[in-house]
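A protein chain is absent from this complex, but the other protein chains hold their places.
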Amino acid sequence: MPAIPLSLAKRASVEFAGASVLLMAIVGSGIMGERLAGGNDAIALLANSIATGAVLVALLLAFGEVSGAHFNPLVTLSGAFRQKFPWRETPAYIGAQVVGAFSGVALANVMFGLPVILTSHHVRTGWTQWIAEAVATAGLLTVIACSVRWRPSATPFAVAGYVTAAYWFFPSTSFANPAVTLSRSITDTFSGIRPTDVPAFLVAQCAGALAATAFLGWILNDE
Amino acid sequence: MPAIPLSLAKRASVEFAGASVLLMAIVGSGIMGERLAGGNDAIALLANSIATGAVLVALLLAFGEVSGAHFNPLVTLSGAFRQKFPWRETPAYIGAQVVGAFSGVALANVMFGLPVILTSHHVRTGWTQWIAEAVATAGLLTVIACSVRWRPSATPFAVAGYVTAAYWFFPSTSFANPAVTLSRSITDTFSGIRPTDVPAFLVAQCAGALAATAFLGWILNDE
Amino acid sequence: MPAIPLSLAKRASVEFAGASVLLMAIVGSGIMGERLAGGNDAIALLANSIATGAVLVALLLAFGEVSGAHFNPLVTLSGAFRQKFPWRETPAYIGAQVVGAFSGVALANVMFGLPVILTSHHVRTGWTQWIAEAVATAGLLTVIACSVRWRPSATPFAVAGYVTAAYWFFPSTSFANPAVTLSRSITDTFSGIRPTDVPAFLVAQCAGALAATAFLGWILNDE
Partner (left out) sequence: MPAIPLSLAKRASVEFAGASVLLMAIVGSGIMGERLAGGNDAIALLANSIATGAVLVALLLAFGEVSGAHFNPLVTLSGAFRQKFPWRETPAYIGAQVVGAFSGVALANVMFGLPVILTSHHVRTGWTQWIAEAVATAGLLTVIACSVRWRPSATPFAVAGYVTAAYWFFPSTSFANPAVTLSRSITDTFSGIRPTDVPAFLVAQCAGALAATAFLGWILNDE
């Protein structure tokens, strides 16, 4: 996380805008992919994963030097735990991320002619999915922290690469982000998640984040 | 936008050539994708979006240091409004972009055995599409300006990532460029747009560009 | 291979974690791709190759400066032969890679609801596959060594590009890595390999590695 000269208002605005566009991309490309793919879910997921990775490259390159481009409460919190991000700014960041994420999903719904808010019926539950969310979140935080530490200018590509791949090798398609998880409950489309399945996902993600934070404390503590 | 030592004639020629190849790629890959995809529009759009993103990486890396590689009148105008580009050069740039775009579409038509100019019948209208064009244009200009400001050498990847993704999460497939919009009216293929639908797209794009320019004036004005 | 300040325990842990995630990605995306692709193996392989390349970008950027990010016993051994890596550390590295790879395959099996270990019945044998493995391994080691020598910071993209492509132009889909080969024998899915076919693959890979090491000794010996 580089030197950050901008005001908190500007940085929180960028977290809001970034999370909003990220969710627009996740949900919108899911809708478009499913509508066009003629029932072949692999093609829809290919579109979904490529669009998400591509927009992450754009958002992280554009906003990385502005706000750090977290777009994920667990990235913010893990940074605070490892003393890389000030605790006093975490509420503004997390608030902006969550509100931004919901606004992005709502706008995607509207742009594709659906109600602004529509409760998802997409079932995502069970031990295999919870294991997946824990591992996926631990992997994401590890990739972010290590690339920020050793290859900061290439971090956008590391994160985008991880997320694009993670769609495919985690049976949950890898949410790994509480703001993403919460907000995807209000779209009844390809990328939605049933509200009753959200809490367990959040618990699994927090467990993964704790494990990663401990691992990173050991690996990165080399000074 | 880096130091630009070349003559206006050379730079405008590069804007012409770049816009021409960009439109060749958009229209040509749409034709090829649709012809080969056997009716599966998701596969055609995958080809279309990957080809457009890939050619943008090439064009922006090759020509970014020559002309700034705008290829988009709203990028040029937004730069002029924010005093990053001289107003007196905007007519030459915009003229070259528009003429280049039309020449690229015409050449794509010819190369794929179609008449040079063929009025599109592809309907693209309605509030959801106009909202999409406004948001897509605002997002594009924001990504460009922020990455040019903080990560100039990586701007080609930010722009290509954004455009590749935007095909999928905007129901209009994201034109976000008046030169692109105007010229795609003369191809009656996958990526065409009905001439009567063009004016509303241009209005929406300008609205998005204005919003982005205001937002950028606030975010980037940190000195 | 850059200056490596971390302890061997930390570096071997990273080799373990990286090999584990790499195999999760290879095997998991193979399972997900095959399940969703509706019988079209080209779409499944597209998902498989893109996911593998994308996760390699992430892992190599995140861990390249930590452990060198070998994740492959032949990369470690070829480095030792060319005096770029200390022989005394090869057992820890190779052990971590092999155990990590098996753990990744086992976890992928579990996450997708399969038994932890399931013997593969995927036949991969014959002279054409053995030639492919020898050539693929020689190419991989050459790409790694040359990019590490001349373009170290871009090595992750070179390796990911090579591996993504190699899925498609080698009839074996390019294993090119003994840890990958051994561990893929315990998953009876898209990316598995029958245990009886493993030894010949290992021999072919070693032959390719020897050829590459000789070639590299000639090309790189320019001081």
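We call the chains A, B and C, going by the order they appear; numbering starts again at 1 in every chain.
Here, a contact is a pair of C-beta atoms (placed from the backbone, for glycine too) under 8 Å apart; a residue touches a chain by one contact, two chains touch by 3 or more.
From a predicted model like this one, the values you see are computed outputs, not experimental measurements.
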Contact set of the excluded chain (shown chains only): B, C
Sole contact to the chain not displayed, among C:Ala80, C:Ile117, C:Ala158 or C:Leu202: C:Ala158
Per the touch definition above, residue among B:Val57, B:Ala80, B:Val99 or B:Leu118 touching the missing chain: B:Val57
Absent-chain contact - pick from C:Gly30, C:Gly100 or C:Gly139: C:Gly139
Residues of chain C (touch criterion as defined above) contacting the omitted chain: 39-43, 45-46, 49-50, 53, 128, 131-132, 135, 139, 142-143, 146-147, 150-151, 154-155, 157-162, 164-171, 218-219, 222
Contacts of chain B with the absent chain, listed as residue ranges: 5-6, 10, 13-14, 17, 21, 24-25, 27-29, 32-33, 36-38, 40, 43-44, 46-48, 50-59, 61-66, 107-108, 110-113, 153, 156-157, 160
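Convention: only the chains that are shown with their structure count from here on.
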Of all other chains, the one whose Cα centre sits farthest from chain B: C
Same-residue or different-residue interface between chain A and chain B, half as cut-off: different
Angle of the C-alpha superposing rotation, chain A to chain C, to the nearest 5 degrees: 90
Centre-to-centre distance between chain C and chain B (centres being mean Cα positions), rounded to whole Å: 39
Where chain C touches two or more other chains, by residue: none
